[in-house]
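Worksheet: one structure, shown below.
Here the complex is missing a single protein chain, while all its other protein chains stay put.
Presenting chain A:
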Amino acid sequence: MRFKSLLVFLLIATVLFAFSGLAQSKYKIAFVPKLIGIPYFNAMEEGGKKAAQDLDVEFIYTGPVTADVAKQIEVVDNLITQGVDAIAVAPNDPAAITPVLKKAKERGILVLTSDTDGAQEVRDLFVNQALQDQIGYTIMDELAKAMNYEGEFAIVSCGPTAWNLNTWILYELQRLAEYPKMKLVTIRYAEEDVQLAINVTLDLINAFPNLKGIIGQCSTSAPGAAEAVTQAGKIGEIVVTGLSVPSMMRPYVKNGAVKSFVLWDPVDLGYLTVWAAKYLLDGNTFEEGVEYEIPGISTKPWYIAKDKMLVLGPPKVFDASNVDDYDF
């Protein structure tokens, strides 16, 4: 009698265990952008959702409404409490977010960074949109081509302390050495504010009458600079390029203020982030030099072992021929 009930108990326990195992087989993968509510991260969310559907995982997209370091940490902390399987973060401040990522890791959560890197010792993988040097080089090449390889140009960047923006500027200047007839006259900052970018650029156009080109270094300063060139009636004299999203740049590609601009496909980046999290959760590892074929995206990402980094692909150049194909 006793033995029998024990047997029944064991049987029930096994079934329950198997059941709970089944229910848990759907991974919970979270992505925390720098802030929610801007077109760029909306596009990453779209890619993540698509991947979640294709790969049958649960995708959680949540973050602060402003690029607030403390709020972002709070969001990650909440995700740890919720007990997700993987957290991917685009840190607002790599140093400040390290402790909470460490906490996540200690709880057995897979930790990734995506879009912007964090401290290498805490994250398991960085999903990188493109290599920093290639982004800087491509922007400078596009500007040089548009300016016919000569003349004065200015850079309108956003936050003066943004690490990624400053790194790209560094590589742009490195590449500038190949264009001896081009000259950088000034670098100004306009925060993440279109109106400020317009004001600063209008002042620049006044200050430097021989200006032939402008680099808008981030998604708000590039359309701001293009709007200013349009307002000043300088289309054809001054050309704008830079890093921004098609939805913001489209009118200026159409009116001629912008010939081309540079970015990557954030939808693909979001997809790759979720795909990579699932791949690692399944117990796989990445190998150096392999080009991964992933059905949901248009590029073939590769892995760099020493940086624990998965690279989406080379930066993408948008111009009149393809700007209408994207709705982010």
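We take it that a residue touches a chain if its C-beta (ideal position, glycine included) is under 8 Å from a C-beta of that chain, and two chains touch if they have at least 3 such contacts; residues count from 1.
Definition applied: contacts and distances are computed from a predicted model.
Q: Select, from "Autoinducer 2 import system permease protein LsrC", "NADH-quinone oxidoreductase subunit K", "DNA polymerase Y family protein" or "Aromatic-ring-hydroxylating dioxygenase", the UniProt-recorded name of the complex's unshown chain.
A: "Autoinducer 2 import system permease protein LsrC"
Q: Out of A:Val185, A:Val290, A:Ala305 or A:Ala320, which is the one that touches the chain we can't see?
A: A:Val185
Q: Taking the entire complex into account, which one of A:Gln53, A:Gln82 or A:Gln195 touches the absent chain?
A: Among A:Gln53, A:Gln82 or A:Gln195, only A:Gln195 touches the chain that is not shown.
Q: For the chain left off this view, which of A:Gln120, A:Gln231, A:Asn284 or A:Ser298 is in contact with it?
A: A:Gln231
Q: Any idea which of A:Gly108, A:Pro180 or A:Pro209 touches the chain not displayed?
A: Per the contact definition at the top, the residue touching the missing chain is A:Pro209.
Q: If the hidden chain were put back, which residues of chain A would touch it?
A: Given the touch definition above, chain A has residues 36-39, 42, 65-66, 160, 185-189, 192-195, 198-200, 202-204, 206-207, 209, 220, 223-224, 227, 231-232, 247-248, 251 touching the missing chain.
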